[in-house]
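Next up is a structure, given as structure tokens.
Apart from one protein chain that is not included, each protein chain of the complex appears where it belongs.
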């Protein structure tokens, strides 16, 4: 792979800083994690967006969260023989191998993926409609939710609502995985939905009773 | 989604702690991130493993890293009409929309995915061979690399080498994406490979000159 | 003490979160507690086990419970000139200095100490019989109770019963302390026994009329 380059200096420098401080002070814990394997209590599914750092928001230490991050925190439906293995394998690994107690799906304000889906649905994103747009194809699974937000006039409000729909669709799709459904029904796993407004630091949780989100 | 439950109390408590401290102290920055959008300098591709927290290791603040995490930090090859959209869309979004300057692929010691692939290749993991094993199907893309490690007798050494092969295959596959190749060749993007021994805090970088990994 | 290390970062972070939230919101009360001293209504004696958090179960605020936690929530008999001061001093301090109104002894399901005592009594724990086993020596005081459970065939049921015997022996030993006996007989103190099944959240109370435990 002749194209690879050495790690940028600023990252190498920070790594050495981490090694001499946080790693040094916690080396007992790091060694324990290496020797005993991981036993994370929760799986977090959130967006790749650089502003959404779930481990910081929840003060999670190494070993606590098994984290899958993709565009718009989407989980496709269960499909044997399908090919959405990248995401499905993370759910499978978390539930069947690690037996996590919680799966938390966390969406966020200003999600480019959710906005892209709205744009597609409103005919404003021909580039996403192209068959070679991976992002467009990935967002297809959110598309049916557009009808939930189509009547909202205010574009900001519409976007926020579509962001929250990413959580609902993912939670619903999670329940199509037989091993997830079984674990949930046997009280071996609980599912949780969140949406964060990173600009104001407001975290909202999905309330199954009302089908709405409310501040935590 | 009647199955969803409220956020576990321990996470709600920690969120409130974050809101009152880290968020409060940095609220100007968080608002800026919300208002101006994200402009991350680097994309990080690493494993979902709870022990591999790239943002901690590199002291990354919100807004710095666009992060994709999947099993064994694998990137499939470019394939229009294929269905590995979950991962491919993250690369597309990072390179075409965000125009990140670096893509860093980081593997790690004790990777369950890499070990699973070895087990499959050696006939010791029939459950991963099953067509309904998402993890098994996902690891198929690493399978051809087994020949690079097949002759290694020591199982520990073999596992370490296979973990590093996840980086090589992902870097090679990244270069099959036309927009990645073009950006790299025009010096608009650089690719980097890493492997970390979390127990000892040792970070190794892929050296294209030798094709080997060496401590950063 | 050159071996001591700084507080692990994850605990420092959580402390700062507590300071900025729970402490901040209740600072009047915390200052009052500091200035006026503690006046706890109850003493709780429970196991060190990480799953048995009496203050959470009873929603106790700072200042409410004077808490002694040791292996298997055991109280040794009163013995002047003896050396079980660690536990006896907590009872003395609670009753003579703080004049608590209640002493609650709370045992729990899956108690490692109670199980260890059964193992010793059945000849299956030579390591606990060793004179340098502090846990083994501590559990000696539960040993005479084995005869209460010896005839139970089911190991699970036997363990549950032995766990409840830790409460009975502690309550009986409490009454050997002259100042406890006097306070109880003068209606200045009441004693209570509990056992909790943490997996199902079921709390059982000792009923002196029947000598058995029943759900609260």
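Chains: A, B and C, in written order; residue numbering restarts at 1 for each.
One rule holds for everything that comes next: contacts are C-beta pairs under 8 Å (C-beta built on N, C-alpha and C of every residue); 3 or more make two chains touch, one makes a residue touch a chain.
Quantities reported herein were computed from a predicted structural model and do not represent experimental measurements.
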* Listed residues C:94, C:114 or C:159, member touching the removed chain -> C:94
* On subunit A, what residues meet the omitted chain? -> 27-29, 31-32, 39, 41, 99, 101-102, 187-190
* To do: Could you please point out the subunit C residues that touch the chain left off the display?
  => 1-8, 11-12, 14-19, 22-24, 27, 30-31, 33-35, 37-38, 40, 42-43, 48-53, 55-59, 62-71, 74, 76, 80-94, 97, 102, 104, 109-110, 112-113, 131-135, 137-139, 168, 171-172, 175, 184, 190-194, 197-201, 203, 205-208, 211, 216
* **Where the missing chain touches subunit B, by residue** => 5-6, 8-10, 13-14, 17
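We adopt the following convention: only the chains that are shown with their structure count from here on.
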* Interface residue overlap between copies subunit A and subunit C, same or different (over half shared) -> different
* Whole-Å separation of chain centres (CA-atom averages), subunit A against subunit B -> 14
* Structure fact -> In whole angstrom, the CA-centroid distance of subunit A from subunit C equals 42
* Multi-partner residues of subunit A (at least 2 other chains) -> 22, 59
